[in-house]
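The complex appears here minus one protein chain, its other protein chains still in place.
Chain naming follows the written order as A and B, and within any one chain the residues start at number 1.
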Amino acid sequence: MPQSPSPSPTAARPRRTPTPDLILGLSLIAVSLGFLAYTLGLSAQAAAWPRGVLVLLLVLAAAITVRALRSPAAPPGKRPEPVPAGGGESPAQDEAPGTEAPPADGEHGEWSRAVLRRPALTLAVVVGYVALLEIVGFLPATVLYLLGHLWFGGVRDWRILAGVVAGVVAFIQLLFVYQLSVPLPTGLLFE
Amino acid sequence: MDTTLLAEALGNLLTPQVLLAIVAGVVGGILIGALPGLSGTMGIALLVPVTFGMDPVAGIAMLTAIYAAATYGGSISAILINTPGTPAGAATALDGYQLTRQGKGAKALGVSALASTAGGLVSAFALLLLAPPLAQVSLAFSAPEYFLIAIFGLLIIGSLSAGSLLKGFVAGALGLLLATVGIDILTGYPRFTFGTTALQSGIQLVPALIGLFSLSQVLVLAEGRGTDRTGMAEGLRGRALPTLAELKRIGATILRSSGIGVFVGILPGAGGDIGSWVGYNEAKRFAKGPEKEEFGKGSIKGVAAAECANNAVTGGAMIPLLTLGIPGGSATAVILGGLLIHGLQPGGALFAESGGITYAIILGFLLANILMGIIAIAGARFFVRATRVPMSVLVPVIVALCVVGSFAVNNSLADVWVMLVAGAVGYVLRKVGVPPAPIVLGLILGAIAEKGLRQSVVMAQGDMIGYYLSRPLSVVLMALILLSLLAPVLARWLRKRIPEQEREKAAA
Partner (left out) sequence: MGGLGLAGAAAGGLLTGCGAASGAEGRYPQRPIQMIIAYAAGGGTDVGARILQPFLEKELGGQLQIVNRPGGGGWAGWNEIVQADPDGYTLGFVNSPNFMTGYLDPRLGREGVGPDSFTFIANQVTDYGAVAIHPDDKRFDDIGGLMAYAKKHPLIVTSTGVGSDDHYASLRLADRYKTKFDVLHNEGSSDGISDLLGRNADVVFANVGELTSHHEAGELKVVAVMKDSQERSKYLPDVPTLAEAGFGGVESWSSRGIAGPAGLDPGVVERLSAACRTAINNPEHIEQLGKQGLEVDYRAPEDYLRMIRKDDKNIRRIGEKYVWGEQARQ
């Protein structure tokens, strides 16, 4: 997997902050070079196509880097806007978000701590969940995770907590375990 | 097909057991398709043993009903929560989710249901009436053509890229790179596996897709910005059935996508995932003026194009299956197993000797598509309630389903980790403006492109260029690729020369 650039908002200095694009370009260059090194151990036949792809990636990454260096101080209004999962949010010329319910972007601090804190926490909770299910098994981990994440999201009504947990667990049991006989992990503890 | 055969087929079809099997297949298929990670293939595979004891028409009709309905079902979660239930639903998410955000979720579901049904019906009729000649088309395709089709498909990235074309192509290249992970099928070398068994079979599409779309979406939502849901709530009251004017708008798109879908389906090795992207891209290419701008921002044409194409693939894929015994994908391969278990050998004999059964199965497939449309449109108003659930409840539930879904594909925890990494990386990439859709496209098409290119090296036995030029289909495809590469350049050049009022035509 390519290493994602980990933007560090702490390193923000008043002038000449590396723009996200610069970090993106440089990380992609690093990823391509690393993978290119890996292809040295392959036979010429097996390596040819990946090398072609990596050279393409390298060229694109270099182009992004150069472009980022040429316009180092991006105007505040032109912060990179988050792309919706669909990808096709807006055509190149049209910078203004044209949807009725636009994501409140373009404000200061796309990479600020305040913005990144909740996604980072969410990710940590999810990683914890997966790590836990390897150890204690799918069902206990899912119950714990659902309770934890719901609580973290501000749900305090015990009826909702119980209802969601019971609903999800029952649904997964009925469909995945009984109908589709998916062998959900039982965990190392109870193997 | 003469009338006695038709009567026999209808007699086989219209029994309570068969009809019940088809209804069960449609309902189960929609559910399986809507859940991320569960594909129609899996549902079919696990039901094959169940069909042992059934009458062949009931058994096979149920399997094909699941196949069709699961392909549609993928669009429900794609539209409502931006989480495609199947790879074939990824293109639908582009516009479908935007519509939901605008409060038109029910409308998007209705359009998707209608388009899916239309695509499925066209493909069913193609299967019924044109199967033998169309099957011959599939044989003309081999490695060189697959390579060129994959390249053609990769050009779609140009139209998927928001903001920066450069970043779109970066995303595509990353997808191509991911596609090379795993044991190289032509030499047996493990590539980029870093010594793990889990990566030897490559990055699985479904976990990567769930991570890149669903989990990264969850992380975006977690930022807590732009969660204004008043618009969505209005969607609950909106009507699902498209108006006559809307039908008129999407009519041509549906016809075009049906054709594309059937064609893609006939090709072995290309499935609903590719069909929906090509359908989407062509719809955008043919759209004019403001409609073109609407793509990616909630165009019902986009939803119709993608959904119609992927359902048209289902009937198309059954053409080489029934006439030649060649399954085009994993779902049809499993259906082949089901046919064999019932003693039905695909081939000309299937139509000649057991025509009564075969045509009953095809008519059952037709019926399944109609039922699917009815259930889907009736259900749209219920499905859309998913968006009324508060985000704080919806997010944990989506995550749990993402985890169980990525696990269930191969019963592998490694796939769950792939999903997590894809989600985290996808989130960061989205924040720097690199869209996830081209990554998925690169992952799907990369393996086809590489395999096609390298197999054609073997097949050319020396002279590559001469070999490609000696194949008429290759030449046509190369011309198409050149044309679509040159089109934007040509359009820009024309725009400079042609007066203002002529612009729109040239751009289209």
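As a convention for this text, contacts are C-beta pairs under 8 Å (C-beta built on N, C-alpha and C of every residue); 3 or more make two chains touch, one makes a residue touch a chain.
Not measured: the values here are computed from a predicted model.
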| item | value |
| --- | --- |
| Chain not shown: contacting residue from B:245, B:458 or B:489 | B:458 |
| Among B:59, B:120 or B:190, the residue in touch with the chain that has been omitted | B:190 |
| Residue of B:9, B:26, B:45 or B:94 in touch with the missing chain, whole complex considered | B:45 |
| Identified contact with the non-displayed chain, of B:327, B:405 or B:438 | B:327 |
| Where the unshown chain meets chain A, residue by residue | 43-44, 181, 183, 190-191 |
| Touch list for chain B against the chain that is not drawn | 41-42, 44-46, 48-49, 52, 138-143, 183-190, 195, 197-198, 200-201, 268-269, 320, 324-327, 330, 333-334, 337, 340-343, 345-349, 410-412, 414, 451, 455, 458-459, 461 |
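Definition applied: only the chains that are shown with their structure count from here on.
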| item | value |
| --- | --- |
| Chain centre separation (chain A, chain B; CA means) in Å | 24 |
| Chain A to chain B touching residues, read off their complex | 1-2, 4-7, 20-21, 23-24, 28, 35, 38-39, 42-43, 45-50, 53-54, 56-57, 60-61, 63-64, 67, 80-92, 94, 98-105, 110-111, 115-116, 118-119, 121-123, 126-127, 129-130, 133-134, 138, 142, 145-146, 149-150, 153-155, 160, 164, 168, 172, 175-176, 179-185 |
| Of all residues in chain B, those that touch chain A in their complex | 31, 35, 38, 42-43, 46, 82, 93-95, 97-98, 101-103, 159-171, 173-174, 176-178, 180, 184, 186-187, 189, 191-192, 212-213, 215-220, 222-226, 228, 231, 293, 295-298, 391-393, 395-397, 399-401, 403-404, 407-408, 411, 413, 416-418, 420-425, 427-438, 446, 450, 453-454 |
